[in-house]
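A single structure is presented below for examination.
The complex appears here minus one protein chain, its other protein chains still in place.
For clarity, chains are labelled A and B in written order, and residue numbers in each chain start from 1.
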Amino acid sequence: MAGTAVRRRLTWQVARVSAVTAETASVRTLTLEVPDWPGHRAGQHLDIRLTGEDGYVAERSYSIASAPGEPVAITVERLDDGEVSPYLTGELRAGDELELRGPVGGYFVWEPGDGGPLLLLAGGSGIVPLRSVLRHRGRTGSTVPVRLVYSSRTLAEVIYRAELDRPASGVEVIYTLTRSQPPGWSGYARRADAALLAEVAWPAAAMPLAYVCGPTSFVEVVSQALVQSGYPPERVKTERFGATGGT
Amino acid sequence: MSPVSRGFHRRRQEPAENAGRVPPGQYVTKDFPVLSAGPTPHAALDRWTLSVGRLGRQKTWSWAEFRALPTQDVTVDIHCVTKWSKLDTAWQGVSVDTLLEAAGHDGPFALAHCDGGYTTNVPVADLTGGQAWVAYGYDGQPLAAEHGGPARLLVPHLYFWKSAKWVRSLELRDTNDPGFWENYGYHLYGDPWREQRYAGD
Partner (left out) sequence: MEAVDGNAIGGLLWEVFGTEMTDAASVCGSCGAARLVAELAVYRPALGTVVRCRSCDSVLMVFVTIHDRTCVDLLGLAALG
């Protein structure tokens, strides 16, 4: 399907929440039943629209957490000063309706045919679309080697921890915990920088494909470091969330 | 017709004690949101200038000259068209009256030009009589770059998009030509008390 331009309308439709799953204390995955879902690609996102009783409308975008072929799911981090995320993570329950449109995205996507080796770099909730990539790789039987570098404030805030601690064959997961580390932690304990990447990234000579997702500052530092280490810019795909990742 | 999202409501309701000070449709925030149409410029003070007047005969001040002008401490409420209001904000700045006295009252309208290319239009009558400043200090500190430093226009009686960040000149002219946001449909004048958010309001 890669390279096929599928013309479709992007229209709002009503979906039903089928499950709300706690990933961490402040993060929830919403599994959705979407009646007219056309299928999606790993790395895409969808837009949510909420309407209050008084007609107030709020829209946000969320990366799709599930692989193509799995039920549509999004993962939302609750931001305390947010307007939408506290609603999605705290109020919404199974059986509720949600207006959405999607999938959206033709650039920050991966298919097995795109090859690798893959370098996936996640800052905080930037892990969400990369998890879709990992699950898609697993479901399609791709053997492309993967290194995932996941920057999180603490281990408790790592999303999908159980899954990532048991990576599929050919997938290596490297955490860096930037705010605090558990006793005995021997892994990285700082924000991703050029020196850290020099130790864990595929060498440029391997012709890797990199996907960087997270807050803008994370994406800027990491993508610049990769390009300076020899990755061609067109082999470093980036998706920047706002500083607050969308509230 | 969009379905109502059960249990969803807008962020804040207005407590009664602020009622008289908050224009219609606004909510009070303790934050100071940063909204920008582009990257934060970082002007070198030794190259910064402020110009006021009609093109071709503007009065220009260097940073040192600007900071030598008489200044005022003012505490005002500010109202953003995106619905947040912030009460009792404390600024230090030079009154636009002072600038116009030196430059000459040379036209009925002003177009503010800013580092980064932003513009906004304000009638001169709304910049005089103690209604506007070029502010270089906020809350007793030098104005942070993300909030418009080294200096921004401050016109608190109009929606805050008129208080142009990173201001470098007030160009006086005969016509009230629209600035950046006004060009795309925001109100030419922008009075929060008459809720003049968009053209035609």
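Annotations
In this text, a residue touches a chain if its C-beta (ideal position, glycine included) is under 8 Å from a C-beta of that chain, and two chains touch if they have at least 3 such contacts.
Keep in mind that what you see is a predicted model, and the values were worked out from it rather than measured.
Touch with the chain that is not drawn comes from one residue among B:G20, B:P39, B:G56 or B:G140, which is B:P39. The chain not shown here touches chain A at positions 5, 7, 9-10, 45, 47, 61, 101-102, 104-108, 215-217, 237-243.
Within the complete assembly, residues 34-39, 81-82, 116-117, 146, 161, 181, 184-186, 198 of chain B touch the chain that is not shown.
The working rule: only the chains that are shown with their structure count from here on.
We define each chain's centre as the mean of its Cα atoms; on that basis chain A and chain B are separated by 38 Å.
The part of chain A that touches chain B in the complex is made up of residues 12, 14, 49-54, 56-58, 81, 83, 87, 91-92, 96-99. Contact residues of chain B toward chain A in the complex are 2-11, 31.
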